[in-house]
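Just passing along the structure, written as structure tokens.
FYI, not all chains are in this one, though none of them got moved.
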Amino acid sequence: MNILYLLDLIGTAAFAASGAWVGVRKHMDLFGVLVLGVVTAVGGGTLRDLLLGDIPPFSLQDETYISIALAASLVVFANRRRFETFEKPLLYFDAIGLGTFLVIGTTKALEFQMGLLGAVLMGVMTGTAGGVLRDVLANQIPLILRREIYASACIAGGVLLVVLEQSGAGRTASALLAAGTVITVRLLAIRYEWGLPKS
Amino acid sequence: MNILYLLDLIGTAAFAASGAWVGVRKHMDLFGVLVLGVVTAVGGGTLRDLLLGDIPPFSLQDETYISIALAASLVVFANRRRFETFEKPLLYFDAIGLGTFLVIGTTKALEFQMGLLGAVLMGVMTGTAGGVLRDVLANQIPLILRREIYASACIAGGVLLVVLEQSGAGRTASALLAAGTVITVRLLAIRYEWGLPKS
């Protein structure tokens, strides 16, 4: 489980950095940048825990998450004049976070006796709701509702995970395959600019 | 209770369609349209359950709701070029949903020992919070905060329901009268363009 925890923290830092960067671009002050970083990093998992009834949520039970999110946001704020150089590599860490959050959320929902649809939903929410909250606070239509294969990568991984668990595959293998699927689809989508049909 | 469940599902589909339609008009992709449909349909009741402490909320306990919301949103997305023809009839189903949601929410809050003010609030929230979340995600000021007798129809029905229950009227009769009031006021408001005093 230690590798999953490590990936989780890496994803938390990457999500926080992306949130803090939106705060910088919206000309927020230091407090606003920190809030956007923390909300982006732990918002999805916190909402999941409220819905599953695991209260207080993970983010208040283990303060490592919020500490890392604050630190990552501070780093972004301090380096805000040369952040463009970090933007590209950050996408890779963000993809790692997306896959990890999906696996953690889906697995937890199954442990809490959710149905298969609910489990996939909770996994996707864990990966995406933080970014939605970030965009709502920044007063813009959430990016993932408009374009980019981001949630779709999550859904693919979540469905795969649920199918594998149902068919009796080992937990570790299922988790690795699902997370790998999310990360691969996400990176391919960035590379080839994939998108869903639009209105 | 079966008739109430049926009306609840009709309302869920109508609310989902209205949410999906906002997504289409905001040029969201398929995922965004589905999210707006589901959030509009189950957002109010889910928030109510979080506040009452009935966790996991109804939307995760009975996956019929989210399944129907997804199906209705898909239908809207697939017919998005000729949706205008559906807009008018949809208002009637939406009014049915509003009355049903109000009755379900108020009754549930009374069962959870809320006070009378709290019960009316929970009923109104069940009927309106999904639409508020929809508008927040679509980055517009929630429609019901600005105009239309929508929440007011809910409040009228909620107060009536609480008064009837307090005065010992039968549960079924009270529910029917309250839902009928909401639906009637709502449809009259559309017909005669009623509005509250504005700032």
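Each chain gets a letter, A and B, in the order it is written, and its residues are counted from 1.
Throughout what follows, a contact is a pair of C-beta atoms (placed from the backbone, for glycine too) under 8 Å apart; a residue touches a chain by one contact, two chains touch by 3 or more.
Computed from a predicted model, the values in this text were never measured in an experiment.
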item: Overall copies of the shared sequence [whole complex; 2 in view]; value: 3
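Everything that follows uses one rule, which is that only the chains that are shown with their structure count from here on.
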item: Chain B - residues contacting chain A, complex; value: 23-33, 35-36, 46, 50, 55-57, 60, 63, 66-67, 77, 80, 136-139
item: Sites on chain A touched by chain B in the complex; value: 50-53, 55, 112, 114-115, 117-118, 121, 132, 136, 139-142, 144-147, 151-152, 155, 195-199
